[in-house]
Structure formats: C-alpha cells, structure tokens
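A single protein chain has been omitted; all remaining protein chains appear in their positions.
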Amino acid sequence: MSSSALHGIIGYTITPFTAGGLAPDLKALGTSIDRMIESGVHAIAPLGSTGEGAYLSDAEWEQVSEFSIKRVAGRVPTVVSVSDLTTAKAVQRARFAEAQGADVVMVLPASYWKLSDDEILAHYKAIGESISVPIMLYNNPATSGIDMSVSLIMKIVKAVDNVTMVKESTGDIQRMHKLYQLSDGQIPFYNGSNPLALEALTAGAKGWCTAAPNLIPQLNLDLYAAVQNNDLEQARQLFYRQLPLLEFILKGGLPATIKAGLRLTGLEVGDPRLPVSPLNQAGCEQLLQTLKTLNVF
Amino acid sequence: MSSSALHGIIGYTITPFTAGGLAPDLKALGTSIDRMIESGVHAIAPLGSTGEGAYLSDAEWEQVSEFSIKRVAGRVPTVVSVSDLTTAKAVQRARFAEAQGADVVMVLPASYWKLSDDEILAHYKAIGESISVPIMLYNNPATSGIDMSVSLIMKIVKAVDNVTMVKESTGDIQRMHKLYQLSDGQIPFYNGSNPLALEALTAGAKGWCTAAPNLIPQLNLDLYAAVQNNDLEQARQLFYRQLPLLEFILKGGLPATIKAGLRLTGLEVGDPRLPVSPLNQAGCEQLLQTLKTLNVF
Amino acid sequence: MSSSALHGIIGYTITPFTAGGLAPDLKALGTSIDRMIESGVHAIAPLGSTGEGAYLSDAEWEQVSEFSIKRVAGRVPTVVSVSDLTTAKAVQRARFAEAQGADVVMVLPASYWKLSDDEILAHYKAIGESISVPIMLYNNPATSGIDMSVSLIMKIVKAVDNVTMVKESTGDIQRMHKLYQLSDGQIPFYNGSNPLALEALTAGAKGWCTAAPNLIPQLNLDLYAAVQNNDLEQARQLFYRQLPLLEFILKGGLPATIKAGLRLTGLEVGDPRLPVSPLNQAGCEQLLQTLKTLNVF
Partner (left out) sequence: MSSSALHGIIGYTITPFTAGGLAPDLKALGTSIDRMIESGVHAIAPLGSTGEGAYLSDAEWEQVSEFSIKRVAGRVPTVVSVSDLTTAKAVQRARFAEAQGADVVMVLPASYWKLSDDEILAHYKAIGESISVPIMLYNNPATSGIDMSVSLIMKIVKAVDNVTMVKESTGDIQRMHKLYQLSDGQIPFYNGSNPLALEALTAGAKGWCTAAPNLIPQLNLDLYAAVQNNDLEQARQLFYRQLPLLEFILKGGLPATIKAGLRLTGLEVGDPRLPVSPLNQAGCEQLLQTLKTLNVF
C-alpha cells in the first residue's frame, strides 16, 4: 500500500481467550473485528499491546495473526505488530505477517537489556531488509523500556527504506512538533496516547492508533472528522466528551478495560492472561456508568 | 477587574539594566512597555521570570513595579508578579502592587525548603486575605522547585476567594485537561509554556502568558485570533512558523534571549544579572537569522 | 536448603552460544561453571539477566537449566532464575527447576503491561504455591519495568511462605536500610548492583549476586571477606580497586562485556543474541587494559 493511504482511526483488536485463558477464541475475535470495521474505522491493528501479543506462544501468535488478516480481508488496511525481544523472531514474524497479507507491520523495539541507538537501528534494518511492506516504527517507552529520541527516529527513517511511518505514544506533544519540523511535515506520524488525541491531531498527526473504537467508535470517528473539517470548537467538545473514557482505559490497562467493556456490550472475550488481572467489580461499575453517559447503551 | 476580562496575549516585560547591571533602566523599560501595548497585546505582566523579579533588591522591585503600572496607565490590564520566598514579603509586595494600581497579582510559591500542600495553601490564603484584586495562581516547578497538582490547585481556588485564575507552565497538556474537567470549564487557565501555545489554546486556555511579543507580537496575536476564529488549519500553520523562535527563547533562557533580541531590534536593555550570562555570539547570530526568517526586520 | 545458608559471592553464569547464536554451547557453559566454582564462589546463579534467559526459546531454557544444575552437582547451591511474562510459564519453569534440583529459584516480575501491587503479589503467590524450594524475590526496574517498593516486598514476604530472600538491584542503598529496619534485620537481602557492592555489604547485605566472578573472582571474594573480618579499610581499598571493572561491565551490558572478557581469558562463549551486540573493538581494548591492571593476565 502507499503509506500515505494509512490515516484516521486505526483500531486495535483485543485477543479474546477461552475460559481460563487457555487458548485464543477466534470466533469472538472475528466478531470484534467485524464490529470495528462495520463501525467505520479506517484500519485494523492486531496483536499490539492491547492484543496481548507479548503474552502469546509462537503458535498462538501465528494463529491470531493469520486469522485476523484473513478476517479483515482487505476491507480496510491491516497493521500487524510483529515486535519481539530477539531480532531473529521479529524478522520471522514480519515475514509471516507479510506472507499472510498484512499491509503494514508495526515494530516496537522490545527490550530486556537496554539497547544503544546503533543496536536499535540494526534491529530495524534487519527487519526492513527481510520484507517489502512498509513498517510503522513505534515508540512507547512505558511498555518497551526504550525511548527513541526524535533524532534517532529520523535516522532510522532515512536509513531503512520501508520505515515510512512513525507512531508516537510517549504522550509528549513536543515529539510530534519535532517530527514535523525535522521532516518538513513529510513523515506521517500517528498518535498512540489516547488522552493526547485532540492535540496530536491539532499538531498534524495523520491518524490515531487506539483501542477505544472497540467501545466508542463513533466518538473517535467524529473527533477525527471534526479536525479534518477544520472545526476546532466541535473537536474540542467531542474530545472532552470522550476524555473520561480515554483516561479510564489508559489508567486501567487496555486489555483489562477493553475486555471488560466488550463484555458489558454483550461480547464475551474472556480475561487477560495472568499476571494481568481482569477489571475488578468497582472498575466495571465505573466503566458501565461512563459508557452509559456516552450513550453506548 | 472581572477575572473573565483577562484573555489573549499577556506580554511579559523584561527589566532593562544600566551598564554593569547596576540599576534598572526605567527609560528603556518604558519604551519596551509602549512597544508591546502598541503592537496590540491584551495585557502586560511585569516582574515575572522574564522580568528577573527574583534578582532585584526590595527597593528596585518597588521601583520597577510602580513605574510599570504607571506607564501602562490602564491602556491594558496589568498583572504583577509578587512572588517571594517568605510569606511576609509576598504579602508586602501584593499590597504594594495593589496600591499602585495593579489589576491582577500573580503568585508562584517560590521555595528553598519544599513546601507541603498545607503550607502552600496557607501561603495563598495569607496573600489572598491581604488584598482585594484577583490572584493568578502560577505553577512552574522548573523555576520554583514546587509542583502543585491540579487537585491542590483546585483546593486553593475553592479556599481562597480571590484566586480566580490559573497559569500552568509545566508544559503538560493533561494538567489543562484536568483543570477543565474538575472545574467544568469554569476556571480560566492560561498557558505559560511557549512551545505548547497551539495545543493549550486548542484545549481551551483563555490566554497565553509569554515574553515572545517583545519580539514577534503579530505572530502571537495572529495565532490567538486563528483559534478564536475556529480556524485550526491557519492556527497550525502560524504555530509551526513561530515555533523555532519559541523553542529558542525557552532553551536559551528568557531574560538572555529576549534582551539579546531587543538589542537586535535597536532597543538597548542591557544584560541579565550575573550569574545569568548574556546570550553568546553564536546564539545572537542564530536569533538574528530566526527573526529575519519571520520578517521581523 | 535453609535460606540462611545462602551468602557471599553468588556468581551469575553467561549462556554461551554456538556460532551465529544458533544454539546454547553446553561445553563452554560447563567450563565457565567449573571455573567459577573452582575459584571459590559461594553459589551459582544460571539464567539470570547475564544468562540471557529472556532471549532463549522454551526448549533452550529447559536445556540450559537442566544442564547447569547437573553440572554444579551440589558443589555449591544453585539459584535458578525462572522469570517469565506470564504467570503460567513462570510456574512451569519454577517446577522444572525444582525437579532438576535447584536449591533456590529467583523471580523477577517481568512485565509488558505495568502490574498493580495486587497483581505482583498474586504472581508470587502462584509460583510459591507450586514449589517447595525457597524463592529469592528480585527487584530490578531497569530490566523489568516494575519497581517494587520495600513495603510491597515486605507484604509479599509475609504472604508467601517460601519467599525468604530479597535481591535488590535498584542501586538505592536506602531500600536496603528500609528492608533491614522493617524486618528487624531478619530478612536476608542480597545486592545486585555491582557499583554498590561495598556499601551494600556495609549496610548488612548477606551476599552479592554478580557476574563479575566470571572475570575477577578473587577480588570479589576478598571484598566479601574483608567485610566479614570487620576490616573496613581493607574493604574500601579492595572496592576502589575493582570499581572500574564493575562500572565497565554495568555500563557496557553484562552479556556483552562478560562474554568479551571470557574470550580475552581464552574461553570462547560466542556473542549475545541480537539485537544485543557484542562489545565493540574499542570496548574490548579498554576491557583488556582494565583486566591487566587487575593482574587477571
């Protein structure tokens, strides 16, 4: 795909599990994917942080990856997260996703040992050289333990041909300003921090990668449309309306809160895998109230 | 004044010094104030961080305060910073400023020893009870060493009648979201972080307290107007145009960079007081180029 | 084993790889284990951070675990790290290690999603209930992304019977003071921060978990002995002597520096797995000089 084609609301899928967390529940996964596409999201992103990609066995990862791509079936672009601790396995996953038909792969430099800038660059280079589809570079120190500076990101973008998009999840708007400035507005960047949605779009983000459309797709789409329509007042109003939900899912952890929310809407997707706990009773009640306020029910 | 009246571009004055930094140069101060008012700023704020208020003797502080208020002469509102390390002297300065005709006083809880929430609240209470004009609470941990949480700020606003405005300079947009949410949009908040100007106004800030209008008033005013006119595209374009200058003055220190910039425009205002150094030669050349790009000359 | 028996210098093993990082090199692993035991270390700890446990496949992990325990063969206690992202796999590894004869298992709460205190406690409880050997709780936010407070650690120690030892690697000596105070000196704690070796032992640490004895076992043992002999002057002198090496291996990353050092001593153990790079040429030369100064050659 042309990288300029990826824009708007990019919805993260969860990975439903059968009882006890024993195996992925593909039936529920299919339903959740269909729901998001039918609600109008612009792209689907399986196996990200929300999708508990890091908690799956290799076989499960391939199963969920293949199923998701096939289920989307080109209705919208598919962005598959292929991050892994070792370069070898990240390459293997990137190739697998491409072979199954992914339009874009997303790469977060997962870490145990901190990586130097050279090590991170080599990691992206190795993945880039192994596939032909575009790569969305993903920066999220809160989960990966590695914070890529904007100048390192620009260096990677220049050195690896198919790294053509950047997803920023630090929540620091100045990173987006710097991406815009250093690339003369030419590198498409995407926001991954839910409570920064309004300002990231204001600053020029091309899209918003978010798990929220599992629960409130219309509000997410309306906010994006208001910015596209140059209507700041409308955008601000829509943002403050959905902000309590955005903050809630961030604070409570995306797999736990989104899975609880889907259950509230009638779609049983199981619990997150331990040690991540399901949302507790008080949290579920607060979530229910928040969703009711937003007329989800 | 009605606190709702304070809005828009609130320009910080520098404090010019005579040669060797020996004394305030009131003639140059008067010229710099006139320039900003004539350029169209909505208010004038003397003796803030930019104004080196912390580096003046008590007598100098009173001299600059009285002179500034008289020179503004009601053409626009005057917001005088009265912060001091001791409660006693902050009270004394607040009374002095009110007596001279200040419309608003601004209070940053300066610190040597860290203060508890109770100590900060008592500080604001003591100042509030000693004057009748409204107080703009000012949070800026980078200079004060104290970071007031939004819930502490809300507690102070509720407990002290004339604390009616909040200036936030952390650069963290989520603080503004929380101020908006916790007050149902009723507490006017102002942005004090230059590189956050676009997003703060987007999020609903009522004004922008900045030293930039000493150098680029029209760009600052145009950005504010674009947001008022609900024109996000125009606002974004104006913001990215002035961002290099905003970043430069923040990074180089406001007294040093603004004084160097005024000298480049033909107004000699002396150097900052040591240990703060004047902008070095390389910095002056970079500033000159940046200003030329913005058609200041 | 009685937990009070674990003390002194606890040496971390590396995991040697065959060319290209394809598979563990058990022959070299055996040699490195024998070397450390013959040098006099008080215990052996396989599959920790230094051992690249996080970078192994499940089959490799079991192979290295079984081989290491059998090779130590009870000459000294064996402390096997069984950390994993999911509770299910950490339990499985703990059981495997116990079945193979591990004396102690070490558990770091690895994370992708941040864990609440309750989630961490449940994780330790599940592992504790699945085995009979003692558990060394391990806190190291730099690699795990989770920082356990001393009060959480004490809570876990009280709630899970076989969590009887604590390894602290934050490098913050006040954590050790607090562990000492809250447990009346009854919970044995171990230092995992190399440059804190002198002060941790001064503060009462029962042992030092370190990769350094792969290269300078005698200096490590002498430092421990000096503290045991109540000879502070000798301990200080020994510490400052070995500090440059301790700082070097910490800064350069333990797998890369220890593997390079072993190669310099004539034992080929391969490179770390990518994306972790081997120590570069300049680093190898600096390491060689540092080791020469310490009379390792």
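Every chain is named by a letter (A, B and C) in the order it is written, and numbering of its residues begins at 1.
What we mean here is this: a contact is a pair of C-beta atoms (placed from the backbone, for glycine too) under 8 Å apart; a residue touches a chain by one contact, two chains touch by 3 or more.
Only a predicted model underlies this, so the values are computations on that prediction, with no experimental measurement involved.
The shown chains contacted by the absent chain are B, C, with contact judged over the whole complex.
For the chain missing from the display, the contacting residue among B:100, B:143, B:218 or B:286 is B:143, taking the whole complex into account. In the complete complex, the residue from B:38, B:118 or B:161 that touches the missing chain is B:118.
In the complete complex, the hidden chain is touched by one of B:151, B:277 or B:293, namely B:277. Within the whole complex, the absent chain has one touching residue among B:171, B:255 or B:270, and that is B:255. Considering the whole complex, the residue from C:99, C:159 or C:232 that touches the absent chain is C:232.
Interface with the hidden chain, as seen from chain B, comprises residues 21, 49, 54-55, 85-88, 109, 112-116, 118-120, 122-123, 126, 142-143, 145, 253-255, 272-277. Within the entire complex, the positions of chain C that touch the omitted partner chain are 171, 173-174, 177, 180-181, 185, 195-196, 198-199, 202-204, 227, 230-233, 235-236, 240, 243-244.
The rule we apply is simple: only the chains that are shown with their structure count from here on.
Measuring from the average of all protein CA coordinates, the nearest chain centre is that of A. The rotation relating chain A to chain C, fitted on Cα atoms, amounts to 180°, rounded to the nearest 5. Summarising the inter-chain contacts, the pair of chains with the most C-beta pairs in contact is A-C.
Between the CA-based centres of chain B and chain C the separation comes to 52 Å, rounded to the whole angstrom.
In whole angstrom, the spacing between the mean C-alpha positions of chain A and chain C is 35. Our note on geometry: chain A versus chain B, Cα centroid distance of 39 Å, whole angstroms.
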